[in-house]
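Before anything else, here's the structure in question.
For this depiction, one protein chain was excluded, whereas all remaining protein chains were kept in their positions.
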Amino acid sequence: MKKLIAVIGGSVINSEEVREIAFQTGKEIALRGYVLVCGGMGGVMEEAAKGAKSVGGLVVGILPGKDTAEANPYVDIPIITAMSHARNAIIVRSACCVIAIDGEYGTLSEIALAKVIDKPVFGIKTWDIEGVIKVQDAKTAIDIYEGKIKL
Amino acid sequence: MKKLIAVIGGSVINSEEVREIAFQTGKEIALRGYVLVCGGMGGVMEEAAKGAKSVGGLVVGILPGKDTAEANPYVDIPIITAMSHARNAIIVRSACCVIAIDGEYGTLSEIALAKVIDKPVFGIKTWDIEGVIKVQDAKTAIDIYEGKIKL
Amino acid sequence: MKKLIAVIGGSVINSEEVREIAFQTGKEIALRGYVLVCGGMGGVMEEAAKGAKSVGGLVVGILPGKDTAEANPYVDIPIITAMSHARNAIIVRSACCVIAIDGEYGTLSEIALAKVIDKPVFGIKTWDIEGVIKVQDAKTAIDIYEGKIKL
Partner (left out) sequence: MKKLIAVIGGSVINSEEVREIAFQTGKEIALRGYVLVCGGMGGVMEEAAKGAKSVGGLVVGILPGKDTAEANPYVDIPIITAMSHARNAIIVRSACCVIAIDGEYGTLSEIALAKVIDKPVFGIKTWDIEGVIKVQDAKTAIDIYEGKIKL
């Protein structure tokens, strides 16, 4: 059984820095042997998916709508929930840990839904919420998750 | 069709002040003619429900589990979702506005899920999140919602 | 805590007989002291809701969409799931028993979702499925549910 890491973040990207972070995060997740799970749409989700695919990774998109039309082109496996934002709970529960990048209220809901079920949440330039572990990059996040870095 | 106001907050109450706020909030919602919708469980949800019932109000509990056993004794109408925290999205979407009192990550997820669909969220001694309107009590919250107080 | 009885059936009605059965079913549910829960939309759901309201009953509509616009005018309490047909599971789980009238695949899914969690399902001119108790009217269904008629 593969292990999934979730990348959560806004569906619109407002800076090249965030775009690069999202891409590198997806790439790192794939290089470390994890499947990327995300909301399957644009913005941070799309850049992370693109990053994972750039090194041959696998991308699962848990979509809010009723068909695959809204999926970004880097999603390998579209899961069609037709459940709008309630699908946010599925994204974080399916992951062994969560990396939040930038984002707005949707991302905040995912951070909270992850924390309420005790999933580790790492944050890069995102909401400053108690319990979210601020990191510089995905490498650090995964090193902490894997116990290679002790907090 | 009745209008519903959601009360969200922790399932454990740590102070008499929060208990009293929750009770008065439920009471005010009922007195103003709204149905109280909440997660149906203990803590803030139960006190608010008790407050609503104290003046003859109607209480809807959107439960996370598989039966009514977890419902607090003031729930009139139990909605059994068997969807764990994904039901948080249903609570806030069913409401015309949301009053958050105290609370932890579950409450934070509901605040965020409400804001992402543009529901007005009022906060009393809760998470300090951009876009949440801080109020002293439910009377003020409902006055703002009804346009009796202009922001 | 009130007890809910679900009425499930098609969103389009093709005969006056089905219309009358749906109306009388909603009426009987209310007269017997139960809350009517249904999918909140047109057809059998609307006629049953109308019947319940004709005698002062209470109607809960578990809606599939994102707002109340789709609710029929007899719904008192709209629960907005934004979950499309996944909300069918919530309708039947919230009920103590289910009365199926006519209907197509949506109704069949509700019959099956009710049976898989061992809810009693009564059928009037609906799908002929093993385990569904065929009855002539809602009075008989509720009499069986309440143990006044032994099978």
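Chains: A, B and C, in written order; residue numbering restarts at 1 for each.
In the analysis below, contacts are C-beta pairs under 8 Å (C-beta built on N, C-alpha and C of every residue); 3 or more make two chains touch, one makes a residue touch a chain.
Computed from a prediction, not measured in an experiment: that's the story for all the values here.
> Among C:1, C:96, C:112 or C:135, choose the residue that contacts the chain missing from this document, as touch is defined above.
Of all options in C:1, C:96, C:112 or C:135, contact with the hidden chain holds for C:112.
> Touching the hidden chain in the complete assembly: which of C:18, C:59 or C:83 does that?
Result: among the candidates, C:83 touches the missing chain.
> Tell me which residue among A:66, A:134 or A:148 touches the hidden chain in the full complex.
Of the candidates A:66, A:134 or A:148, A:66 is in touch with the missing chain.
> Pick out the residues on subunit A that sit against the missing chain.
1-2, 4, 35, 58, 60, 62, 66, 68, 71, 73, 75-83, 89-90, 93-94, 117
> Which residues does subunit B use to touch the chain missing from this display?
Spelled out for subunit B, the touching residues are 66, 81-86.
> Just the residue numbers, please: which parts of subunit C touch the chain that's not shown?
Missing-chain contacts on subunit C: residues 83-90, 104-106, 108-109, 111-113, 115-117, 129, 131.
Following the convention adopted for this analysis, only the chains that are shown with their structure count from here on.
> Draw the chains as dots and join the ones that touch; what shape do you get: line, ring, star, complete or other?
Topology of touching chains reads as complete, every chain touching all others.
> Using only Cα atoms, superpose subunit A on subunit B and state the rotation angle in degrees, rounded to the nearest 5.
So the angle, rounded to a multiple of 5, is 180 degrees.
> Could you tell me the distance, in whole angstrom, between the mean C-alpha positions of subunit A and subunit C?
Distance between chain centres, rounded to whole Å: 40 Å.
> How big is the gap, in whole Å, between where the Cα atoms of subunit B centre and where those of subunit C centre?
28
> At least two partner chains per residue is the criterion; list those residues in subunit A.
As it turns out, subunit A has residues touching two or more other chains at 83-86.
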